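A single protein chain has been omitted from the complex, and every remaining protein chain is retained in its original position.
Order as written gives the chain letters A, B and C; numbering starts at 1 within each chain.
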Amino acid sequence: MQPDDTPELRALYEGFEAMHLMPLWTQLGDLMPRHPKPKAVPHVWKWADLLPLAQTSGDLVPVGRGGERRAIGLANPGLGGHAYVSPTLWAAIQYLGPRETAPEHRHAQNAFRFVVEGEGVWTVVNGDPVRMSRGDLLLTPGWHFHGHHNDTDKPMAWIDGLDIPFAQQNDVGFFEFGSDRVTDYATPRFSRGERLWCHPGLRPLSGLRDTVASPIGAYRWEHTDRALTEQLLLEEEGQPATVEQGHAAIRYVNPTTGGDVMSTIRCEFHRLRAGTDTPPRRDVGSTVFQVFDGKGAAVIGGVTHKLDIGDIFVIPSWIPWSLQAETQFDLFRFSDAPIMERLNFMRSHVEMAET
Amino acid sequence: MQPDDTPELRALYEGFEAMHLMPLWTQLGDLMPRHPKPKAVPHVWKWADLLPLAQTSGDLVPVGRGGERRAIGLANPGLGGHAYVSPTLWAAIQYLGPRETAPEHRHAQNAFRFVVEGEGVWTVVNGDPVRMSRGDLLLTPGWHFHGHHNDTDKPMAWIDGLDIPFAQQNDVGFFEFGSDRVTDYATPRFSRGERLWCHPGLRPLSGLRDTVASPIGAYRWEHTDRALTEQLLLEEEGQPATVEQGHAAIRYVNPTTGGDVMSTIRCEFHRLRAGTDTPPRRDVGSTVFQVFDGKGAAVIGGVTHKLDIGDIFVIPSWIPWSLQAETQFDLFRFSDAPIMERLNFMRSHVEMAET
Amino acid sequence: MQPDDTPELRALYEGFEAMHLMPLWTQLGDLMPRHPKPKAVPHVWKWADLLPLAQTSGDLVPVGRGGERRAIGLANPGLGGHAYVSPTLWAAIQYLGPRETAPEHRHAQNAFRFVVEGEGVWTVVNGDPVRMSRGDLLLTPGWHFHGHHNDTDKPMAWIDGLDIPFAQQNDVGFFEFGSDRVTDYATPRFSRGERLWCHPGLRPLSGLRDTVASPIGAYRWEHTDRALTEQLLLEEEGQPATVEQGHAAIRYVNPTTGGDVMSTIRCEFHRLRAGTDTPPRRDVGSTVFQVFDGKGAAVIGGVTHKLDIGDIFVIPSWIPWSLQAETQFDLFRFSDAPIMERLNFMRSHVEMAET
Partner (left out) sequence: MQPDDTPELRALYEGFEAMHLMPLWTQLGDLMPRHPKPKAVPHVWKWADLLPLAQTSGDLVPVGRGGERRAIGLANPGLGGHAYVSPTLWAAIQYLGPRETAPEHRHAQNAFRFVVEGEGVWTVVNGDPVRMSRGDLLLTPGWHFHGHHNDTDKPMAWIDGLDIPFAQQNDVGFFEFGSDRVTDYATPRFSRGERLWCHPGLRPLSGLRDTVASPIGAYRWEHTDRALTEQLLLEEEGQPATVEQGHAAIRYVNPTTGGDVMSTIRCEFHRLRAGTDTPPRRDVGSTVFQVFDGKGAAVIGGVTHKLDIGDIFVIPSWIPWSLQAETQFDLFRFSDAPIMERLNFMRSHVEMAET
């Protein structure tokens, strides 16, 4: 239902252009689609590809002030050459060689690291050295100074997640350099934040003010693993504990509120029993998974992707997806769900099982 | 601090590209600037330019199903040909000819209208006919059906504000067609929402559940004007009432919470006494003003723009700005501040007056 | 199921007494009844009785520093000689003669006044003179200085509501004398709080911090009356607006939150169409009504009480009650519901209509 192409209309449209105006009626479907039509596409990055490239970077690219981090961003093929895994999220593999230090800085962007393998690096967050080990989730919330150092003779790689694209798109980013070296080279087993906060259901009286981001710097694998194990055991005992049959899951939370660890990023860990297929679902917002253990597949937008340990995949907004566990299947997950929920844009649709 | 350009490095970078990867170290400054560096630029659209183009559109472009609205979007010159007034916000002039109807639809995007001149149109929101008159703010929150009809023999123009760019960028949009005609052609002076909710400090017992968006469909000019008048009178009486000397302002709020009218858009009205200059300030997030009455200027990023009634201007994130009132100066304002605040990205900086 | 009365048992019980101990097993039913068994009883105080006694007090009892107020408390017959209308609430008739002043003081207890007839008194709350007229609700939240003065040659009476019994029982009360005279004898039509806050849906930018109690000092009858009138008109038009058929009601709220006007006291106004009977209901907590206009009855605990203008009645916790409107029937109501809700003790039971 567009107007006839007349000289008058052309003159009108030229007037629009001269005045920095654009009509709605010529572009309504693009601007306001019937449902989300993301430019981002589903994609899988294989750990077997990522790790060698990171290792080669370790050989060729120094880490230090200026470049700041030896991090390699996953660039969604649909997002036109930006290092964005989705419109809101950044995901990267970061690599630190033996005895290397990545200097301290801070930024408004929220960040976390998740360790799929290896150990030996400490991240120093606002002066608190935090050990990084397999299965751990480490937080560096917005405007916290942080740097990393490798205390060993072996390199280490992990993934970083941030809200860089969201911050970039919405012009909210601030950045500041800190110390060229990390401010504390101690290598304690537990960070001060953990020692103060990681006691279930107990809150220090010195920490009664709620915080925007979680005061826990490290969520340890041993706790995550035990929580998931208990859920599956409880399910076997006939107790309500899992999200759905064969599907255990935890959300990492801020103990001062019970809510998400950071304002823009949700972090979760999912465990499927061998043989479990999750029902197909769609959600508003984008999500990224990394396989932590086991073998299985993800069906995303109707396409089945076989998955191995370390593989990372992204599901853009409103694309249907499900998981299939060949063995017990462990996956770390992060998403922009806090943005969607806080702004009341969240919608989800879960398909009923055929019976 | 970039690595040397060697064949090995080139091979590495080619490997990145093949695998849909991009290094952080080559683009850090762009991805994580020291402070927000918006692509959007400050810009003023003159009402004297906008209105004639809207009138010509009224002659040449039909309004109806498909195009949906005779709305002309303000395209920020820095945003590369998108009809976005800022990365988050849409602003448009909409025009409805005598006896015309814009059909009903609904969308996840939040919308409002503000009327700088004219009358005679009713917007029908979820079946409730809402009169649109000079100085009124009218809400159509996300997923509310709405259409408009002009009950008179004169055309009418107004501005629309929405979160279309934010919804587009983050893939949260849903859209549904409704009735081709509005569902109620009645032209009551007050909408049902106003009759139920517009009694100061009184909440209907039938409406005890808090709502995501304000249940008030129309914020009338007479209330806004009176509130601002009282603030300036109280200031004259030596009472605390204004934001700063000579500067009265109200925020339109959701009476069920006292918070913003919608999840993503803040609406305010500001009145300056003649001769008042506001102190320069910067804020994270983008904001749009429309001059409602009086004469004055805006100093944005160091450039002074003279302003007349109806003129619309945008201030991108972290650009310094101030207002200067030649006469009593009335301005409607909307912004994405609820997004920034809910996600904890808000920062503001107000310059101290020189003494 | 009590133990046998043996010498050993008596010795045990004497041991308890000596050590300030008491067994649970001898008193369980009293301490933990099957449902609330209030000592307070339903009771009606007739305005025709109250007003003459208040007037005689005006003749015999001075008002001034020390006694502070010429207020006569309604003493629930079940509460053993305390001036408590219920275990949580205080209700009194207060009387101020021509040109009299009740001196300023402040206390932790929350207070309001409601005016069933008369005019001419201003209450000065934290220095802000607030006119008191028929149908108005006036707030003096905890720790606000307040005094009253009668600007006319006629006496005036009204009711006070406070949380004195709750404060007394739980040892939370503080009290401080202020000025012996009120600090401002001006008699403006509208208080400063109203001028700043009583614009529907509009919040002053100078008042963005939420307050524990409402910043509105006076809820005017004209607004209350209009809100109730509109609800009944909307009901006639077939629109959802009333609580139930023929029953309009508003809650007075804090505009900064949409919640109750004060932390411990809920205030509402109810209007029944002539002929309306409300369904019997029970609620945890106690509530007090004053008839403002019209004729009707209250059925409380199975007993029907005929009611005239000004009559005050109390309904203790979990006692069934309903209202019957002979004419259009207007009632002001206050209760301790915020206490019950904030502490998660609230329960309600509404009987279904017989069909």
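General observations
Here, contacts are C-beta pairs under 8 Å (C-beta built on N, C-alpha and C of every residue); 3 or more make two chains touch, one makes a residue touch a chain.
Computed from a predicted model, the values in this text were never measured in an experiment.
Counted over the whole complex, the shown chains touched by the missing one are A, C.
One of A:Met19, A:Val41, A:Leu60 or A:Ala241 touches the chain omitted from the figure, and that residue is A:Ala241.
Screening C:Thr88, C:Ser191 or C:Gln328 for touch with the missing chain picks out C:Thr88.
Only one residue in the set A:Glu268, A:Asp283 or A:Asp311 touches the chain that does not appear here, and it is A:Glu268.
In the full complex, chain C touches the omitted chain through residues 1-3, 6, 8-9, 12, 15-16, 19-28, 31-38, 40, 43, 45, 49-50, 53, 56-57, 59-62, 64-77, 81-83, 87-88, 90, 92, 107-109, 142, 164, 166-176, 212, 263-264, 284-286, 316-318, 336, 338-340, 342-345, 347.
Residue-level contact of chain A with the missing chain is found at 192, 195-206, 208, 210, 214, 216, 219, 223-224, 226-227, 230-231, 233-234, 239-243, 249-258, 261, 268.
Operating definition for what follows: only the chains that are shown with their structure count from here on.
In terms of which chains touch, the assembly is arranged as an unbranched chain of neighbours.
Over half of the residue numbers at the interface between copies chain B and chain C are found on both sides, making the touching surfaces mostly the same. If you average the CA atoms of chain A and of chain C, the two centres end up 52 Å from each other.
Inter-chain spacing, taken between the CA centroids of chain A and chain B, is 31 Å. For this pair, chain B with chain C, the centres built from the Cα atoms lie 43 Å apart. Among the residues of chain A, none is found touching two or more other chains.
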